[in-house]
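Note that one protein chain is taken out, while the other chains of the complex remain in position.
Now for subunit A:
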Amino acid sequence: MSTTETTASGIGPVEGASLYDVDNPAPVIEPPRKRTKKTPKSTRGNFEMYGWVFMRLSGIVLVVLVLGHLLIQLVLDGGVSKIGFAFVAGRWASPWWQVWDLAMLWLAMLHGANGLRTVINDYAERANTRLWLKGLLYTATVFTILLGTLVIFTFDPNIR
(Lines give C-alpha, C1' and ligand atoms only; values in the text may rest on other atoms or scores of the structure.)
Protein backbone atom coordinates (compact mmCIF):
# COMPACT_ATOMS: atom_id res chain seq x y z
CA MET A 1 0.00 0.00 0.00
CA SER A 2 2.71 2.42 0.93
CA THR A 3 4.74 1.64 -2.20
CA THR A 4 1.86 2.44 -4.56
CA GLU A 5 1.30 5.75 -2.79
CA THR A 6 4.90 6.88 -3.12
CA THR A 7 5.09 6.00 -6.81
CA ALA A 8 1.74 7.64 -7.59
CA SER A 9 2.43 10.92 -5.81
CA GLY A 10 5.71 11.55 -7.59
CA ILE A 11 7.09 13.31 -4.54
CA GLY A 12 10.61 12.49 -3.48
CA PRO A 13 11.26 10.60 -0.25
CA VAL A 14 12.14 13.73 1.72
CA GLU A 15 9.03 15.76 0.91
CA GLY A 16 6.83 12.67 0.81
CA ALA A 17 7.54 11.55 4.36
CA SER A 18 4.75 12.99 6.47
CA LEU A 19 4.65 13.22 10.22
CA TYR A 20 0.87 12.87 10.17
CA ASP A 21 -1.68 10.38 8.86
CA VAL A 22 -5.33 9.53 9.47
CA ASP A 23 -4.73 8.11 12.93
CA ASN A 24 -2.28 10.83 13.87
CA PRO A 25 -3.68 14.04 12.38
CA ALA A 26 -1.76 17.27 12.24
CA PRO A 27 -2.59 19.73 15.02
CA VAL A 28 -5.54 21.96 14.27
CA ILE A 29 -4.64 25.61 13.87
CA GLU A 30 -7.33 27.70 15.46
CA PRO A 31 -8.89 30.49 13.40
CA PRO A 32 -7.16 33.79 14.11
CA ARG A 33 -9.95 35.66 15.86
CA LYS A 34 -11.48 32.74 17.71
CA ARG A 35 -13.07 33.65 21.01
CA THR A 36 -12.56 31.29 23.90
CA LYS A 37 -14.83 30.83 26.91
CA LYS A 38 -12.48 32.90 29.03
CA THR A 39 -12.80 35.93 26.78
CA PRO A 40 -15.12 38.46 28.41
CA LYS A 41 -18.08 39.58 26.36
CA SER A 42 -17.39 42.72 24.42
CA THR A 43 -19.51 45.56 25.64
CA ARG A 44 -20.73 47.64 22.78
CA GLY A 45 -22.37 50.77 23.97
CA ASN A 46 -21.33 54.26 24.76
CA PHE A 47 -21.28 54.11 28.57
CA GLU A 48 -17.50 54.36 28.87
CA MET A 49 -17.44 57.22 26.38
CA TYR A 50 -20.13 59.17 28.24
CA GLY A 51 -18.29 58.46 31.48
CA TRP A 52 -15.08 59.84 30.00
CA VAL A 53 -16.79 62.99 28.67
CA PHE A 54 -18.66 63.47 31.95
CA MET A 55 -15.39 63.45 33.90
CA ARG A 56 -13.99 66.27 31.76
CA LEU A 57 -17.11 68.44 31.77
CA SER A 58 -17.99 67.95 35.45
CA GLY A 59 -14.36 68.66 36.33
CA ILE A 60 -14.53 72.07 34.65
CA VAL A 61 -17.84 72.95 36.34
CA LEU A 62 -16.58 71.69 39.71
CA VAL A 63 -13.56 73.97 39.59
CA VAL A 64 -15.92 76.97 39.57
CA LEU A 65 -18.42 75.53 42.04
CA VAL A 66 -15.93 74.23 44.60
CA LEU A 67 -13.50 77.16 44.48
CA GLY A 68 -16.46 79.57 44.74
CA HIS A 69 -17.84 77.56 47.63
CA LEU A 70 -14.53 77.56 49.47
CA LEU A 71 -14.09 81.30 48.89
CA ILE A 72 -17.52 82.16 50.26
CA GLN A 73 -17.36 79.74 53.18
CA LEU A 74 -13.79 80.21 54.33
CA VAL A 75 -12.43 83.54 53.11
CA LEU A 76 -15.05 86.25 52.59
CA ASP A 77 -17.04 87.95 55.37
CA GLY A 78 -15.01 86.92 58.38
CA GLY A 79 -13.99 83.49 57.17
CA VAL A 80 -14.89 80.19 58.75
CA SER A 81 -16.00 81.68 62.09
CA LYS A 82 -19.20 83.06 60.55
CA ILE A 83 -20.53 79.60 59.69
CA GLY A 84 -23.31 78.45 61.93
CA PHE A 85 -26.89 77.24 61.78
CA ALA A 86 -28.11 80.75 61.03
CA PHE A 87 -25.63 81.21 58.18
CA VAL A 88 -26.65 77.94 56.51
CA ALA A 89 -30.33 78.69 57.01
CA GLY A 90 -29.87 82.10 55.44
CA ARG A 91 -28.10 80.71 52.42
CA TRP A 92 -30.59 77.93 51.75
CA ALA A 93 -33.45 80.40 51.87
CA SER A 94 -32.30 81.45 48.39
CA PRO A 95 -32.98 79.08 45.47
CA TRP A 96 -29.67 80.19 43.90
CA TRP A 97 -27.61 78.65 46.69
CA GLN A 98 -29.90 75.62 46.81
CA VAL A 99 -29.20 74.96 43.14
CA TRP A 100 -25.48 75.70 43.62
CA ASP A 101 -25.16 73.22 46.47
CA LEU A 102 -27.33 70.64 44.74
CA ALA A 103 -25.23 70.84 41.56
CA MET A 104 -22.04 70.65 43.58
CA LEU A 105 -23.28 67.64 45.53
CA TRP A 106 -24.37 65.66 42.49
CA LEU A 107 -21.42 66.51 40.29
CA ALA A 108 -18.81 65.96 43.00
CA MET A 109 -20.32 62.65 44.09
CA LEU A 110 -20.72 61.30 40.55
CA HIS A 111 -17.30 62.59 39.53
CA GLY A 112 -15.65 61.01 42.55
CA ALA A 113 -17.61 57.77 42.24
CA ASN A 114 -16.75 57.41 38.56
CA GLY A 115 -13.11 58.13 39.32
CA LEU A 116 -13.06 55.50 42.06
CA ARG A 117 -14.82 53.08 39.71
CA THR A 118 -11.99 53.40 37.21
CA VAL A 119 -9.45 53.06 40.03
CA ILE A 120 -11.14 49.82 41.12
CA ASN A 121 -11.20 48.58 37.52
CA ASP A 122 -7.51 49.36 37.17
CA TYR A 123 -6.26 48.00 40.47
CA ALA A 124 -8.59 45.24 41.68
CA GLU A 125 -7.42 42.05 40.03
CA ARG A 126 -10.09 39.51 40.91
CA ALA A 127 -13.68 39.74 39.69
CA ASN A 128 -15.00 39.17 43.20
CA THR A 129 -12.92 41.95 44.72
CA ARG A 130 -14.17 44.27 42.03
CA LEU A 131 -17.77 43.31 42.63
CA TRP A 132 -17.55 43.98 46.37
CA LEU A 133 -15.60 47.20 46.13
CA LYS A 134 -17.93 48.58 43.49
CA GLY A 135 -20.98 47.47 45.46
CA LEU A 136 -19.67 49.36 48.49
CA LEU A 137 -18.84 52.39 46.35
CA TYR A 138 -22.26 52.56 44.67
CA THR A 139 -24.09 52.10 47.98
CA ALA A 140 -22.13 54.90 49.63
CA THR A 141 -22.61 57.17 46.61
CA VAL A 142 -26.36 56.65 46.34
CA PHE A 143 -26.78 57.08 50.09
CA THR A 144 -24.83 60.34 50.21
CA ILE A 145 -26.51 61.82 47.14
CA LEU A 146 -30.01 60.96 48.35
CA LEU A 147 -29.38 62.17 51.90
CA GLY A 148 -27.82 65.42 50.70
CA THR A 149 -30.62 66.08 48.22
CA LEU A 150 -33.22 65.37 50.88
CA VAL A 151 -31.61 67.83 53.28
CA ILE A 152 -31.28 70.60 50.68
CA PHE A 153 -34.95 70.37 49.74
CA THR A 154 -36.53 69.69 53.13
CA PHE A 155 -34.30 71.94 55.24
CA ASP A 156 -36.43 73.60 57.90
CA PRO A 157 -34.87 76.77 59.39
CA ASN A 158 -37.38 76.77 62.25
CA ILE A 159 -36.42 73.34 63.55
CA ARG A 160 -36.23 73.16 67.31
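Here is the rule we go by: contacts are C-beta pairs under 8 Å (C-beta built on N, C-alpha and C of every residue); 3 or more make two chains touch, one makes a residue touch a chain; residues count from 1.
Rule of thumb we're sticking to: contacts and distances are computed from a predicted model.
*Asks:* Would you kindly match the missing chain to its UniProt protein name, picking from "ABC transporter permease", "Fumarate reductase iron-sulfur subunit", "histidine kinase" or "Acyl-protein synthetase LuxE domain-containing protein"?
*Replies:* Missing chain, UniProt protein name: "Fumarate reductase iron-sulfur subunit".
*Asks:* For the chain left off this view, which of A:N46, A:S81 or A:T154 is in contact with it?
*Replies:* Considering all chains, including the one not shown, the answer is A:N46.
*Asks:* Write the list of subunit A residues that the hidden chain touches.
*Replies:* Residues of subunit A in contact with the hidden chain: 32-33, 40, 42-49, 51-53, 118, 121-123, 125.
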